[in-house]
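A single protein chain has been omitted; all remaining protein chains appear in their positions.
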Amino acid sequence: MSRDNILLKIDDLKLYYHTTAGYVRAVDGVSLNVAVGERLGLVGESGCGKTTLMKAILRLLPANCRQMGGEMYYKGKAISSLSEKEIKKMRWQEISMIPQSAMNALDPVYRIGAQIKEAMKTHQKGISSKEIQERAANIFELVGINPKRLRDYPHQFSGGMKQRAAIAMALVLDPNLIIADEPTTALDVIVQAQILERINALQQRYSGSLIMITHDISVIAQTCEKVAVMYAGKIMEYGKVRDVLNNPLHPYTLGLKNAFPSLLGEKKSLISIPGSPPDLIKPQPGCLFAPRCPFAIAVCQTEDPPAKEEDGRIVACHRLAEMEGLKVLAEDETIWERKVHAGD
Amino acid sequence: MKSLSKYIAKRLLQMVITLFVLSTLIFLLFRLVPGDPVSMYLDAGMSAEAKEMLMKQFGLDKPLWEQYVIFISNLLKGEFGISFQYGKQALAVIGDSFWNTLILMAVSLFIAFTIGIVGGAILAWKRGTRLELAGIIGVLTIRCAPVFWLGMILLSFFAFRYQLLPLGGMNTPGTNFETVYAKYFNLDFLKHLILPAITAGLSAAATPLLVMRTSMLEVIKEDFIELTKAKGLSDREILFKHALRNALLPVVTVFAVQAGLAIGGVVLVETVFRWPGMGRGIVLAVAARDYPVAQAAFFLIGAMTIMFNLIADILYAFLDPRVSLD
Amino acid sequence: MKTSWKKSLGVLLVFMLLLSMSACGSKEAGPLPAEEKVPKINFWITSQTYDPVRYEIGLLAAEKWRELGFDVETTTMEWSTMSSQGMKSHEHEVFMIQWGGKAERIDPMQWLYTMHHSAEAGEGGYNIAGYLNPAYDELVEQFVTTMDMDKRKELAAQAQEILAKDVPQPPVVHRILTHAYNSRDFSNPTFAMGEGLNSFWNWMSLTPNGDRKTVKYGYINDIKLLNPLMTKDGADIYILKMIYDPLVRIDPDGIPQPWAAESYSEIDSTTIEVKLRKGMVFHDDKPVTAEDVKYTFDLAKEVKSPYYLSKIDKLQEVQIIDDQTLRFVLSEPYAPFISNGLGTMGILPKHIWEPRFKEGGADAVLNWDNIPPVGSGPFKFEYWRPNEELKLSSFTKHFSPPKIDGMIRIPYAKAYGVVQGLKAGEIDAAGWSLLPLEQQELKDASQLTIGTAYDQGYYMLHYNMRKAPFDDVNIRRALTYAIPKLQIVNLVFEGQAIPAYSTVAEVNKFWHNPNIEKVGDDMEKAKEILVEAGFRWDDNGAIYFPEDYQVKKFSD
Amino acid sequence: MTEKDKVIEAINIKKYFPVRARERKTSEQSVLKAVDGLSFQIGRAETLGLAGESGCGKTTTAKLLLSLYPLTEGKILCNGTDISALKGKELKNFRLQAQMVFQDPYESLNPRFKVKSILEEPLEIHRLGDKNERLDKILEVLEEVGLNPANRYLESYPHELSGGQRQRVAIARALILRPSFLVTDEPVSMLDVSIRAGVLNLLQRMIDERALAGLCISHDLSLLRYLCHRSAIMYLGRIVEIGPTEALIKKRYHPYTVALLEAVPHPNPDYKYRLDNITGEVTSAANLPSGCRFYNRCVKKMEICREIAPQPVEIEKGHWVECHLYNN
Partner (left out) sequence: MKFSTKLFGFIKKDTAGAIGICIFIFFVIVALFAPLISPYDPGAMHFDETGALMRIHPPSFQHLFGTTWMGRDVFSQVVMGTRIALFVGILSAVCVVFIGTNIGLIAGYYGGRIDNIIMRIVDIIYGIPFLPFALILVAVMGPGISNIIIAIILITWRNTARVIRAQVLTIKQRAYVEAARISGASNFRIMYKHIAPNVIPLSLVYIALSMGTGIMTEASLSFLGYGAPEVPSWGKILFECYNSQAMFIAWWWMIPPGIAITLLVLSGFLVGRSYEEVANPRLRER
């Protein structure tokens, strides 16, 4: 992959929240690349830092969140070095987002059409109102809503329609990168499928890049080319979706897959990962997954596992070399249960 | 708008019921008073017969239920009976004082809500700064100070010590006005209005200000504000177009409550500043046991409170598309 | 006051700490039999809102009574409650009223007869104390029916003497009215007895010095209504007196003088002949006729005008002899009729009132705001904006036109408004008595001159002789002697008052009896009276009746 | 299933809610038919899954079975007694029989109660045992749900526990009265994926060990597959298909079942979901068509479907479908 192809480069980024109890290491040394036209999935459980990471790209983090190290480059430019004016120009025009819950993401007191047009008016000065109207109507048709409903208020839309309206809004300026933050969490399966379908189709049509944030690996499987698995502010595993999901190389990904019920595949018993996510204020030394990992050895408790890259796959585990063997062991429920101390 | 007129009709009906209950309550209250209006006007030159005569004249010799029937039938005619003190229709006694009170209230509420909305937005924007702390403490202190005391201080400072403004009343004595219009639209009236309106306005400003601030802080946290930011809108656009408009909604709700409270404040302010309004009128009428006037004044004040409530509701529905009136 | 104060605080404290009853304090029983203890006195005081002065007087008197050993509880009341429960239904034990010194009270008819005759002792009567002394009744009945002035004066003196000894309702102090006016622009005011600048005569004598001829006159409250047959408010009556002419006016010295009448004479003990002044016109230019005069009195009787009812109830008939002559026939000899009847009833224009009465009867006449009021008096009504101002202008066609062009009466609602108005020159005169503090404040206003007038009215205590222990003359005398009248003058009035001893004021020189017993300001004497009558005190100083005590109602 | 094994039986139950005037916009229907004629039964040591889109009446059904709402029509038998008209003491006794585990363990545990009080309360209400006996019971049930050592949790407040631990406490509370019927409403949807399995396994174990009748509500069919013997698909207040879970997933008779199952995404990138077997959006239960209620979204609709509502047909043993396609 040539360097020019890289749209967004995240390099050892550290984002800490300042609280009275100390720094919460929400994102702690994350490196990722998003190429032009690429669909990247970011999967992780609640509190792993995936949303923080995405907000950082648009510089939307609250004041108490500080960038403690690393950098993000958009088209080669460091995002933190952009002026206020530049970042405002970049927002939506270059990078737009599909918010987590469209229920709250639309301003309840303005018509949806007005909110979509607002984005155009802000960034494309001098555009005629007729053209704006036309484009808004077009984009509504694209996401499958009757353009007449541009005049509706958000509360007159159903959940799925709101989400579609949010997609329309994200696409209206034809951005290079769309960040979709759990775009289907609150929706029913059928609607979820429709929305994902819509995102896929539109992404292909507009050929922009997409970052899909979710906790649901099946959503990633259906929409993305690459996936990054995040745990406790760090990337555990990264690679092509097919590789990572069919052939996980990190104990955490293995555990995640074990715990995931499947509708069609062979029915095997589910295995949960024991324990709970680590304290991000005073993280223990070594691998952050070690306390929950059935394969942890002495070195895991003391040393941070290095991110090893191999054929475009990155895995951060001390025991990567033995993984083929461990994978078999991981199918055994008792291996995981041995780790159980109390409850979970 | 069909729903709006239907809604207003419904609320007006509700208002009529409320006012009916209110007036019954007040009617009963007055009849339970230990003092009676006639003894108020005792004069050793008057005989017992004269007093009976007065009782009869006031209709107080009749049994309670009959008095109530008369009271209600009067009410239906839009009358409150003849004032004991003034010998004319109670409404005529109140007369201009209704407008005097309404003007004072409207102006002070305007002041309160202007300060409240602008101040609240600024304080929310300046969250965590020293300005915010000073603003909150200042506004709270004024909110917690008795309004009549505030008035006394302003009066002694601006009117007595520095003689910048008149010492009270509504017009400089001895000026005659050709029309009602002229009475309210002149510089002299404005000068008299400043202190009472500011007193009432300042002390009523805290609640909308704090509500505005809180609601502003809440709105700023909302997802849609973040999205607006992500859309690349300028801070000013986000603040005024999205945050302010949404934050205004709870403030409108407060308006109804505040209007009710402001009436109480106006009673005190009118007393301190000798404003010839209904608030002062009610105090005098109660002291003189002039039931019809007190009833009428209370009724009008109640109606005013409810009207402000109604206005707030309609305003709310107007500002928030999610609310449908019914 | 002191104990109840502390007790209430004690109760509050108990509440606050949510403690049990323990702190409420048990009463110590004295060694003397409880049933002989002089019952507790409940002293009703008006609230400070109504009159801070009365409140303070009450506290000072109660303090002295406690010193004597009486158990005094002070109850602060609203005036309306007190007037209804005290003045009307006589449920009180003791309370205080201020009686104003209006001109028609200069003849002591009210003080001596109405307020002390047994006929007035019933519910709603003005013998508030319930003073039932047959000997006294006889004396004042004579006083009322006698027409001869010297004889009446003698009877009044006797009555005063009896009251001073029996003290059913002792006067406490007379105020000195302190009114200010703008002496730069106006001169020749009249400070009338009991009325000060509010007096009718002030408006007649006040003279402009320069071009400003309309007097702006400040007062604390507004007038209420201008219907002479319905009003009962003092402020209204002051204004009505200027608009309407009575046949007789009481001059500043209290002597009735012909006014709208050219003259009046007594035909016999029950008939008074009046000659109407010629050429008088009402403000609407219609002439004043004998018909108008007769109709006025007939109407007042017919509709039972509350204010005049008692003043003219002895009037049997008004006869028209000719165009200028009328005869007033009384049902029985009644001396005060000239000053109280002829002297107060303003002549009403028949052409205005008759149609109204014919159409709607008494109600239409009484429930009428009568605006504009049309009379024949020296002042003509211009306009009235309630709570803002009232304007009268002089009526040039009057036989005795005022020297000023008119007056504007401004109600200030609060005394400080009046004071600041005077100071700022907003008003030229005020009919509101100034406190020393306020006079101090007006020192710098060089245009102002302050004048005084003695009040023949007073602050008066009303004991209730229907209730123990006030039925006993010794107790009443002792209590009255204990009242610190001089202290009240000094502390409460800051010297602007004089102690009152007689029911007829000292300033009312013609009627006053200077030789009466001056009861007051003497704690020693108070104790002496009680000791002589055999009263006893326990260790705590609480007072007890003598054994087998016989209540003594009157002095002799 | 013999009569004796039947723990809970619903016979044609209906629940209509009144629709307020302002919400009644287009339709003339004055009631919302949340549940409109369901019949099913659950036996001992058996779990029935209930799946469907939001608003299809799953939760209302559960609440009806727990007698939290009065029925509009129909009958519910619990161990042979009709519970629809129970009041006072009898109702309280029924409460010993039926319990529920809620979706959100952050909501279902009173934040002001310690674990001990949370578990003690049901015992207290039903006056079971004295203080020591209660404590023993509490400790026992805590260990059973995998919270050991149990002592450590007694004095904890819910907010001091992790999500999984809370859900275990909630299960403990449901089990402490030894009910015969347990409803679980999306028992793991609020938990992180990595710990769901533990809670699911616990539930399964408890239902088996105690021979409970279980009702599991979920929108996630893959989850039901792990927990339920039989499953039912609900659409707008009715069960459109009910049968053994595996059979239901594999065979998919009803067009709606087909659509629902094909929309489920899979963690397998090679699999593609299909969207071509359903149209439109879900309508409201306040505005039902006259015939088949799936009519306007169905891709296989026929003339008859518009007019006549289909009746359930038993296609295989224990597998019922409500569709005109199978109606001959």
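Should a chain be cited, it is by its letter among A, B, C and D, assigned in written order, with residues numbered from 1 in that chain.
Definition applied: contacts are C-beta pairs under 8 Å (C-beta built on N, C-alpha and C of every residue); 3 or more make two chains touch, one makes a residue touch a chain.
If you're wondering where the values come from, they're calculated on a predicted model, not measured in any experiment.
Sort by label and list the shown chains the missing chain touches.
Looking at the entire complex, the absent chain's contacts are B, C, D.
With respect to the chain omitted from the figure, which of D:Q103, D:S194, D:S231 or D:T257 is a touching residue?
Checking the options D:Q103, D:S194, D:S231 or D:T257, the one contacting the hidden chain is D:Q103.
For the chain left off this view, which of C:F381, C:F395, C:Y416 or C:W511 is in contact with it?
Residue touching the absent chain, from the options given: C:Y416.
Touching the hidden chain in the complete assembly: which of B:L131, B:A145 or B:L190 does that?
B:A145
Please output the residues of chain B touching the missing chain, sorted low to high.
The list for chain B reads 14-15, 17-19, 21-22, 25-26, 29-30, 32-34, 136-137, 140-141, 143-149, 152-153, 155-156, 160-161, 214, 217-218, 221, 257, 260-261, 263-265, 267-268, 271-272, 279, 282-283, 286-287, 294, 297-298, 301-302, 304-306, 309.
Determine and list the chain C residues touching the chain excluded from the picture.
1-2, 4-5, 8-9, 12-13, 15-17, 45, 47-50, 52, 56, 59, 74-78, 81, 415-416, 419, 435, 437-438, 441, 490-492, 494
Can you name the residues of chain D that touch the chain not displayed here?
66, 68, 91-92, 95-96, 98-100, 102-104, 107-112, 121-122, 125-126, 157, 170, 173, 177
Here is the rule we use: only the chains that are shown with their structure count from here on.
With centres defined from CA atoms, tell me which chain sits nearest the overall protein centre.
Located nearest the centre of all protein C-alpha atoms is chain B.
Have a look at B-C versus A-B and report the one with more C-beta pairs in contact.
Looking at A-B and B-C side by side, B-C shows more C-beta contacts.
Express in whole angstrom the distance between the two chain centres, defined as the mean CA positions of chain B and chain D.
Those two chain centres are 55 Å apart.
Taking the mean of the CA coordinates per chain, how far is chain B from chain C in Å?
Their C-alpha centroids are separated by 39 Å.
Which residue numbers or ranges of chain A touch two or more of the other chains?
Residues: none.
Among the residues of chain C, pick out those that touch two or more other chains and give their numbers.
None at all.
Across the complex, what residues on chain A touch chain D?
45-46, 158, 160-161, 188-194, 196-197, 215-219, 221-222, 241-242, 245-246, 255-265, 267, 269-274, 276-277, 342-344
Residue numbers of chain B touching chain C in their complex, please.
Its residues touching chain C are 33-51, 53-54, 57, 82, 85-88, 92-93, 95-97, 160, 167-174, 176, 274, 276, 280-281, 287-289.
Applying the document's contact rule, which stretches of chain A touch chain B when the two form their complex?
58, 60, 88-93, 96-97, 99-101, 104-110, 118-119, 122-123, 153, 155, 169
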